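Working notes, beginning with the structure itself.
A single protein chain has been omitted from the complex, and every remaining protein chain is retained in its original position.
In order of appearance the chains are A and B, and numbering begins at 1 in each one.
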Amino acid sequence: MAAWLTGAAAGVPRPGIVIAKPGQCVADKDTMRRSHMDFLKHQRDQTVRQGIRTREHSLNECVACHAGEKSGSVLGQDGFCQSCHSYAAVELDCFECHSAKPKPVAKP
Amino acid sequence: MATVTLREWNITSRRYYGLLAALGALIALGAYAFLQMEHHGHVITGMDNQVVWGMPHVFAVFLIVAASGALNVASTASVFGKAAYKPLAPLSGLLALALLAGGLAVLMLDLGRPDRLVVAMTHFNFKSIFALNVFLYTGFFAIVAAYLWLMLERRLQRHARAAGLAAFVWRLLLTTGTGSIFGFLAAREAYDSALLAPLFIVLSLAYGTALFLLVLIVASRWDARPVSDALLARLARLLAIFVAAALYFVAVFHLTKLYMARYDGVTRFILLDGGRYTALFWLGQVAAGGLIPLALLFHPRLGRSRAAIAAACLLVVGGGLAQMYVTIIGGQAYPLALFPGMQETSSFFDGEIHPYAPSAWEVLLGMGGTALALALVAVGLRVLRILPERLDDKIIDALEAK
Partner (left out) sequence: MTDRRRFLELSAAALAGIALAPGIRLIQVAAARPLDAPASGKVRWGLLIDTSRCGDDCDACLSACRKENHLPQGELRRTDAQWIRKVAVKDMRSGSARQVPMMCQHCAKPPCVDVCPTGASFKRADGIVLVDRHICIGCRYCMMACPYKARSFVHEPTTGQNPEVPRGQGCVEGCHLCVHRIDRNELPACVEACAATGRKAMLFGDLNDPAAEIAQRIAQVATAQVRADLRLDPGVRYQGL
């Protein structure tokens, strides 16, 4: 019944999250799933308002690690952020302004 | 004892729903324009980095200013104790609420990030006139809604007077806030004057009364409800006084600017060589919105004709839109002086008159807000006991005699 309600039985595709570099996140999976938005919001206010630029909860660091290997982005159908946000039907506003791709590494 | 019965608007369903359908179509067009603007961005409007406020603001500020003035009849009745206007006070309150709602809708839908309305309601910088206005607008809704309720609920009518006084004070504050949006901009030579606050109050009296008269004439006529000619003539004279006062304030405003050398350029631009802004000022704001309505309203014979009164009201409304266009857009079209007295040029269009042509989207958004206000009035009239059943000379005399 629960499965039917959530649509899982009906075959709604689960988000295809691929974690290219597992085990390196700043917190465990459950914490990140539950609280990533709070971390990001806290960091965003500190960075914009006070210029605190620690890397632990920086959006750019998320993108640097989680961008898809092929697309190079956290957006797109299989993108780390977008796939899950679409599945959960939660608006993903960050990338209206923020770059969804990491900063290209300067060529030596 | 003369009693006035207020009754729901009883026009035929066909007419009522036809009116709502027509207004609904305009609202839908406005909503479509909003979606386009939100999707593509303001690049599809005529606004740019030089003229940052455009046609939506002309409509929105006009409606908001008129909203405060629409309350005028109610204030006259409850604050100044004019018994003859008392039966019209509910209509006055309803119109004020509807106009404010329409104006605010346009203002909010023009925001770059309308999805962040909640942010505007939760983050406040109390030094900002805009932030103060958020409180003034919501407070106006609350106070006028309470006032309307107290007037319509028989058992509570004795409290209506106090609410009317609160609403009267509040709407003066509200229009002071609206005028100060512009008045406190020291860098813009077209504004930068404390006079804008009282000027906007006087303008609001004229625009609001004109709209009130129009709604009253049309709403009563459609439902064949008699309205005393004498009462209309008195309201028309009131309008004439407001229009004359508005002209006076506009004259003083420009005279102070003319007297101060640093405003020479912008004043010359508006009054003399600003092309369409000069034309809109003299022909639209002053002639159509001021002198012609004055002539009509003070004319010994025409001044009593309902058609002439309605025409004068329409002219005042049109002149009001022209005034907002000249004030808001003309004021931005004239360039900022970074180096006063010097000639400036740049890739960012410094030192030149900024062109502006409103896009259809902006006009549709503004019309949508206006239609929303009118639709709210229509629904309010239909479902609430707002409009007096009869308001003929006999009843007016009896009310006055009391």
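One rule holds in what follows: contacts are C-beta pairs under 8 Å (C-beta built on N, C-alpha and C of every residue); 3 or more make two chains touch, one makes a residue touch a chain.
This one's a predicted model, so the numbers in the text were calculated from it and none came from an experiment.
Hidden chain, full complex: it touches shown chains A, B. If you put the hidden chain back, the residue from B:14, B:123, B:158 or B:402 that touches it is B:123. Seen across the whole complex, the unshown chain contacts chain B at 40-43, 48-50, 52-53, 111-114, 116-117, 119-120, 123-125, 127-131, 133-134, 181, 184-188, 332, 336, 338-351, 354. For chain A, the residues touching the chain absent from view are 21, 24, 44-46, 48-55, 60, 63, 96-99, 101-103, 106.
Keep this in mind: only the chains that are shown with their structure count from here on.
Centres computed as Cα averages put chain A at a distance of 47 Å from chain B.
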